[in-house]
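One chain of protein is taken out of this complex; the other chains stay put.
A and B label the chains in the order they appear, each numbered from 1.
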Amino acid sequence: MSGEEFVPLSLTPLLIGIFAAVACALPGNFLLLRKQALIGDAISHVVLPGIVVAFLLTGAISAAPMMLGAAGAAVVAVVLIEAIRRLGRIEPGAAMGVVFTTMFAGGVLLLEQTDTSSVHLDVEHALYGNLESLIWLDATGWSSLLDPQALAYLPVELSRMALTLLAVSLFIALFWRVLKISTFDEGFARTLGIRTNLLGLALVITAAVAAVAAFDAVGSIIVIAMFICPPAAARMMSNHLEGQVAWSVGFAVSSAVLGYVLAGYGPLWLGAQDAVSAAGMIATVSGLMLALTARFGPCRTRSGAPVGV
Amino acid sequence: MLDLASNNGQARQEQELANSPLAIRGLTVSYGQKPAVFSVDMTVEAGRMTAIIGPNGAGKSTMLKAALGIVPAVSGQIQVFGKPLEAQRARIAYVPQRASVDWDFPTRVIDVVLMGLYRELGLLGRLRPSHRATAMDCLDQVGMGDFASRQIGQLSGGQQQRVFLARALAQGADLYLLDEPFAGVDAATEKAIIGVLKTLRAAGKTVVVVHHDLATVAEYFDNVFLINTRKVAEGPVAVSFSAANLQATYGGRLATAQVDQLALALG
Partner (left out) sequence: MLMDALLLQLGYNATLVAIGATLLGISAGVTGTFLFLRKRALVSDAISHATLPGVCIAFILMASFGGDGRNLIGLLLGSAVSASAGLWCLNWLTRNTRLAEDAAIGSVLSVFFGFGIVLLTVIQTLGVGRQAGLEGFLLGSTAGMLWADAMVIAVGGAVTLLLILLIRRPMTMVAFDPEYAAARGLPVSKIDMAMMGLVMAVTVVGLKVVGLILIVALLIIPAVTARFWTERSDYVVLLAGLAGGLSAYVGAAMSASAPNLPTGPIIVLMSFALFLLSLLFAPNRGVLAAVLRHLRFQRRVHLRQGLLALAQGQPIYEKLTLRLLRRGGMVRADGVATNIGKARAAKALRDERRWAVVRSDHAHEAAAALYDGLRQIESVLTQDQISEIDRHIGGPKEVLA
């Protein structure tokens, strides 16, 4: 494929997909090890009510308030889950189920009650985004990458997603050591004076930020898949944390690339005319990778010695 | 009369608080509405090995965890070397129960021991060869030097316990608190652990162990602390590890024959 076609039509969605996938997979590693994998699921459901409320308050579709609304909703959800879990002494899974379904239901109801026909805001978009539409019309070929005028018209989602990825990576790098200690042995971490509760909340908020930014670009389903599938597949490949995180980044990037290509060109190869959902395809590919590693990965089985030996 | 007693008591108590590596006053911890530990005072003697003993569910581990701020207390005060706990974190090393972590966690033996150097390394401090050497040295002390790059899940229970002990050694603390280190470990491990603890004592460190095996108390420890929700007795093994105190601690749960046997062993 030539640069004239690739750069304007495929380069930016591809990059956005990759950034989103990695930004979600990084915190996903720790969520997975903390048995909080489904927090990503809960967060991505509550993004919808957050965005609807932000829209109702500002009356306009603009990125900043919506991102704020979504992030706010994610924090509210996490706090509510924790509150219900503790106050009602309910197991975390059930508490999560209560909160995210209710908030999602509230979001759908608000959406139905509001006239959003004039704006691009609907449940389907929230679920599977529209990665394919994030094209770079001003580009003419590879040379546009050096052309300031064309660069000025890059889709804003690209820079937003790149910034998010940078922030998430910084957080993980900065707190790597404490995250590792407190994820492995929380009680021990507290005796070292590590504020494990705060750290746990910071991790969830980081995940929420990644989810919200990715959601804006690619929809929530890919977000859940990227939180869980690449880290889960990486878990089957490595027995130490550094290796696991590296593998998960690799899986995230390759599912984004493969998924995007298959969605765009797969149907053409099969003789159909239209592309299929890239977000859905990326999730599917990440699932296939998980299936392969679960079957053949070198570290796929539990290695814990039986307690009491 | 009461006032006088109170003044004397107060002076003595404050002296104890200032000298003791770990002084607990009026500690009550409760899960729900039933206190697991009720109004317990403990004054650990410096440079000694103390065993905390009591029946299952008597609040031994809970007391230790509350003293370290791992679980919240309903009431009570904790002093470590005469100062509040937060200021003294660096002087305490804690060895949790082996079952409290997921041993399938993706990490190697050496990485676990390096976690003990956290207070030295800080958030971002660079890991230097000297740190690795310290960690290796700690592993050698517990006889696990050959396992440094194994995944922790591949170890036996006793080996896992020794890795935990090596991590505590790496912390270079003055007070060592161990929660059931001998539970479900092999004889070789038990011997290795007790050897390390005795070395620590010889170096002037203080060791507190939650212990469940009454038969080895007299052999391993200097002091005992008997607890069953409330404190029953505290002091040197020769004085406090008596049949009467054991009876008061274990009540009907310890067969009379067993108590007699222990008393006999004590001489």
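Note that a residue touches a chain if its C-beta (ideal position, glycine included) is under 8 Å from a C-beta of that chain, and two chains touch if they have at least 3 such contacts.
Since the model is a prediction, treat every value here as computed from it, not as a measurement.
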| item | value |
| --- | --- |
| Among A:V98, A:L145, A:A246 or A:V261, residue touching the chain not depicted | A:V98 |
| Residue of A:V47, A:I81, A:L203 or A:I221 touching the missing chain in the full complex | A:I221 |
| Touch list for chain B against the chain that is not drawn | 1-3, 5-6, 9-10, 13, 25-26, 28, 30, 33-35, 38-39, 74-75, 77, 104, 228-230, 244, 247-248, 251-253, 256 |
| Chain A residues that touch the omitted chain in the full complex | 32, 35-38, 40-41, 45, 84, 87-91, 93-98, 101-102, 104-106, 108-109, 112-113, 123-124, 127-128, 221-222, 224-225, 227-229, 232, 235-236, 263, 267, 272-277, 279-284, 286-287, 290, 294, 299-303 |
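By our rule, only the chains that are shown with their structure count from here on.
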| item | value |
| --- | --- |
| Separation of mean Cα positions, chain B and chain A [Å, integer] | 43 |
| Residues of chain A defined as touching chain B within the complex | 33, 174-175, 177-178, 180-181, 183-185, 187-188, 190-194, 235, 238-241, 243-244, 299, 302-309 |
| Of chain B, residues touching chain A in the complex | 65, 68-70, 86, 89, 92-94, 96, 98-108, 111-112, 115, 118-119, 121, 123-124, 151, 153-158, 160, 167, 184 |
